[in-house]
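Only one protein chain is missing from this complex, and each of the others stays in its spot.
On to chain A.
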Amino acid sequence: MGKIEWAMWANEQSLAAGLILLTGGIVGVAGQFRDWEFAAYAIAAGVFVCLLEYPRGKRNKGTSVERTGQYCFTVCVKSFGPLTRNYYVRAFLHAAICIPGGFLLATVLGCVCLGIASLIYLAAAIRGEQWEPILPSKESARKPVGESIKLPPQNPPPRPPAEMRRKRAEDLEAAAYVNPIAVTANDD
């Protein structure tokens, strides 16, 4: 179990928590519950958490799998620099966001899930993990090709070894071939 990057699971958990918070908030507002203001807050908080958690971070080891269309989210999240890179910040942020959800029944579940996600992020931060954006790899990774490949060839194509080129006495017909370039000596 030593190689687990807890942040990956914390990411899944917090995304789920964001969705649950959002759903609870919608139910609270649509049902016009008592204390519906908390539900309205939960909608906003849920959307915020989903946007923050949608882009997956880059893994330390192994291939990172992106979520569909996460590139624009990656750019947004990356622009906050250390605030989003550091998992301590995320852990405390999620802990703070989840608290108002505990006051309304509809959002209690979202609150607890986000709280758990916050704890997992704390574990990730203690282990020194960080959020790295997944950016498309640059094309120059290919070996640079020399310029000479773009010019026409200077030399004729290679010929088979001398052994095969030697005319065979037994089979004069097959051994005959036409030279592409004249080989007779230049008389002038």
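The rule we apply is simple: a residue touches a chain if its C-beta (ideal position, glycine included) is under 8 Å from a C-beta of that chain, and two chains touch if they have at least 3 such contacts; residues count from 1.
Simple rule for what comes next: contacts and distances are computed from a predicted model.
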Complex member absent from the view - protein name from UniProt, among "Cytochrome b-245 heavy chain-like", "SPAG6 protein", "Ribosome production factor 2 homolog" or "glyoxylate reductase (NADP(+))": "Cytochrome b-245 heavy chain-like"
Options A:27, A:47, A:76 or A:89, residue touching the unrepresented chain: A:27
Touch list for chain A against the chain that is not drawn: 1-5, 8-9, 12-13, 16, 20, 23-24, 27-28, 31, 33-34, 56, 59, 62, 65, 102-106, 108-109, 112-113, 116
